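What follows is chain A.
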Amino acid sequence: MSSVQSFGYLDEYAKKEVRRSALKAVAIPGYQVPYSSREMPMGRGFGTGGLQLTLSLIGSQETLKVIDQGSDDSVNAVNLRSFIEMTCPGIDTTTKTAEASLIQSRHRIPEQPLREDQIIVLQVPYPDPLVLVEPSEDKRKQMHGEMDYSRLLVKLYEDMVRFDEITISHRYPTRINGQYVLDPSPIPRWDVPKMNHSNALILFGAGREKKIYAVPPYTDAEPLVFSDVPFRVEDFSDASGGRRACRICGCRSSFLDEYSDSRTGETVYQCSDADWCEELSQSTEKPAGVSNA
Partner candidate 1 sequence: MHKVLNVSSLSKVYGPGCSDCFTLTGPQHDTNICPRCKSVVAAHNVSFDLYQGEILGIMGESGSGKSTAVKCLYFDEPPSSGRAMFFDATGKQHDLFSMNAARQRWLANHHFGMVYQNPHLGLNFGITAGGNIAERLLMSEVDSYTEIRSRAKELLTRTEVLTERMDELPKNFSGGMQQRVQIAKALATQPNLLFLDEVTTGLDLSVQAAILDLILEIQQEMTTAMIVVTHDLGVIRLLAGRTLVMKYGRVIESGLTDQILEDPQHAYTQRLVASAL
Partner candidate 2 sequence: MTLEPILHIENYSKHFDLHEQGTQIPSSHNVSLNVYSGRLTALVGPTGAGKSTVLKGVYRTYLPSTGRLLYRNGSNHLIDLAQADEHQILALRKTEISFVTQFLHALPRQATEDVVAQPLFQRGVDREESREKARTLLAAMNLPERLWGISPATFSGGEKQRVNLARGLIAKPRLLLLDEPTASLDKKTSERVVRLIEQLKDEGTAILAIFHHPELIARMADQVIELEAPCDNTQFLAEVC
């Protein structure tokens, strides 16, 4: 790296614009703020939106955690982390949620409740939930402006008619502060309630679609539902109705990934959040609901 390379890869003007957009996003919860997403030395769709937010917000005193679907070790997370380390000399990185001041994540919000002094940046492929029902961005902007989300609800209605339940598994449309409905990025339904009155600031960056939006701390975040069909998160019950546990740490209260054990052919479950799993495995005092498998 040459010394003329600026801290955080982006030039100061670019960072300033991203920060201003982020501030606007915080000021108008759930509103998709357009910004001039810069070219990054990686393809659009690899988290360039989240990366630009992270690079604009990070300072040398920061401790960064990067995860991809809960894991610190996946290719995407590792590459992004090393890119940030390379372009932001002096920062610390960690895999521990509790130690991070800034977390960039793809498709998950950590199980460990976040704190006021933490910021989480989520990578977003499709920022606008209305894209499902309206192809024209012009009209979508109008619909957001008028809080016209009836056609999204019609989608839910059609789901109920066809499957007797709402089948959206990821990107569950969520209304922020009683106004704008946003696409919370492909987090599972499990993570949606974590956005409601979160202690930490949640920022969303869509690089390809050039949008930044936010759920500020202590803000209402309500998944779109019918008044008589309550929102439900993923159900990890087994055939007998008991809660499945993580095969590693035994946790019965986390979001589980399902694997097929290549050796035994058996279906096994384990925590999606790697740090959560590790913390619990190492801890001698297990929290309630955790047993050794």
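For anyone wondering why these and not others, all candidates are chains of the complex that A comes from, given by their letters.
Here is the rule we use: a contact is a pair of C-beta atoms (placed from the backbone, for glycine too) under 8 Å apart; a residue touches a chain by one contact, two chains touch by 3 or more; residues count from 1.
These numbers come from a predicted model, not from an experiment.
Visitor: Please state which of the candidates 1 or 2 is in contact with chain A in this complex.
Guide: Chain A touches candidate 1; the others do not touch it here.
Visitor: Please give the residue numbers of chain A that touch candidate 1 in the complex, ascending.
Guide: The contact residues of chain A facing candidate 1 are 142, 145-146, 148, 150-151, 153-154, 157-158, 160-162, 226-229.
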